[in-house]
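With one protein chain held back, the other chains of the complex are shown just where they sit.
== chain A ==
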Amino acid sequence: MSLSENTTVDVKNLVNEVLEAYPEKSRKRRAKHLNVLEAEAKDCGVKSNVKSIPGVMTIRGCAYAGSKGVVWGPIKDMIHISHGPVGCGYYSWSGRRNYYIGDTGVDSWGTMHFTSDFQEKDIVFGGDKKLHKVIEEINELFPLVNGISIQSECPIGLIGDDIEAVARAKSAEIGKPVIPVRCEGFRGVSQSLGHHIANDAIRDWVFEKTEPKADFVSTPYDVTIIGDYNIGGDAWSSRILLEEIGLRVIAQWSGDGTMAELENTPKAKVNLIHCYRSMNYIARHMEEKFNIPWMEYNFFGPSQIAESLRKIAALFDDKIKENAERVIARYQPMVDAVIAKYKPRLEGKKVMIYVGGLRPRHVVDAYHDLGMEIIGTGYEFAHNDDYQRTPHYVKEGTLIYDDVTAFELEKFVEAMRPDLVASGIKEKYVFQKMGLPFRQMHSWDYSGPYHGYDGFAIFARDMDLAINNPVWGVMKAPF
């Protein structure tokens, strides 16, 4: 595909124009985060994982969001305490559509909000005593809880509370894992450090303190799904494919996951990672400590799904390899029908993506499968290794924006006029007001799943309904 057709805009010049608006100091800093992808590039040529500039309307969140909101929150048979003032837990309550099956309030707690609701006296005198009581009350009212995590909000680290001591004492007392997580929102520069801290807490407080279940019987086909949060059921439409090729998914991290699944993970033969950004840490740790290899895969869109199934199968015996081919063939007619139906309606449509985690690169080929083109992409909280993995997916000339500000994204989109913007809820209505079709690519716009073959059909349908809805045609008044 030729990129010269992508846009008539001089993208390099556009970047410079947009940067003009900044005061000099900030202009210099922001310039390092914006680039146009060059041919044969090894990475995207942007700086990443550094502090956001004050006052610019970054789209990023915080470490608490990365730990409670992303990594820990979906573990369904635990209760995650938003430890500190009431807001963090309130805003993140049921916000991410991490689907799970369970009796909420009885043996699962995913869509509930537990907080120690700090008051001024807790700030002044410390909150450890209150935390003791919070855990006691939780254990009494929710006797089937299989573990408790303490998700620290900003004040905890500032007032010097010793939540680790509380966790140790209470864990011994109630006979269940109690896991302190130092994910105060001011730590790091984005959600990303929260992911890392949450991974480390699993390492130190799950792997170090618990054992796999005694009656767990391993098979040579045991794998895990790491870094799938089951948004709209993503992990389920992925798991079904892995099971179909003959593998046994012994743990889901963390969508629809359980404490036992975390504990049994060291029994896996291989860890399969979908969201590399948020969970590579624990995979690397398990490789080092338990000698478990890990592999990244991509279940967005049929091209990547087939490639990933083959890569995964290649780690196993011929039976699995044959199964993979059979499964790919089994779904191919459905995939062909989906593409036949939607590609003519989407071909050549241009997309600008701005999200977090793995999606700024992982979803690219799903769009390509539908004949769509990516003209800009960027990450909220990527590190350099993400930008190294990105040129594999996108083409020369693609605009790359790291930790884009609302101002920049608005200007870029305005100038480049894509046919679809794929970003988050904070961006959605900005671009719709501008008359641009939009899909939320964090929550799948309340749709999904988008993973796997079953998810691809939904993805294709959703992109079509966004772009080809008649509402865009009546935007301009005839008077």
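Remarks
One rule holds in what follows: a residue touches a chain if its C-beta (ideal position, glycine included) is under 8 Å from a C-beta of that chain, and two chains touch if they have at least 3 such contacts; residues count from 1.
In this text, contacts and distances are computed from a predicted model.
Missing chain, UniProt name from the options "4Fe-4S ferredoxin-type domain-containing protein", "carbamoyl-phosphate synthase (glutamine-hydrolyzing)", "Nitrogenase molybdenum-iron protein beta chain" or "Xanthine dehydrogenase YagS FAD-binding subunit": "Nitrogenase molybdenum-iron protein beta chain". When you scan A:Trp72, A:Phe114 or A:Tyr367 for touch with the missing chain, the hit is A:Phe114.
Of the listed residues A:Asp10, A:Glu137, A:Glu347 or A:Glu396, the one in contact with the hidden chain in the full complex is A:Glu137. Considering the full assembly, A:Glu244 is the residue among A:Asp43, A:Glu244, A:Glu325 or A:Asp385 that touches the omitted chain. Here the missing chain is touched by one residue of A:Ala63, A:Ala283 or A:Ile328, and it is A:Ala63. Residues touching the missing chain, restricted to chain A, are 21-23, 25-26, 51-65, 77, 81, 84-88, 90-95, 99, 101-107, 111-120, 122-123, 130-131, 133-134, 136-138, 140-141, 143-144, 146, 153-155, 157-159, 185-189, 191, 213, 232-233, 236-237, 239-240, 243-244, 249-252, 256, 258-261, 264, 330-331, 334, 337-338, 340-342, 405-407, 410, 425-426, 428-435, 447-449, 453-454, 457-458, 460-461, 475-477 (touch as defined at the top).
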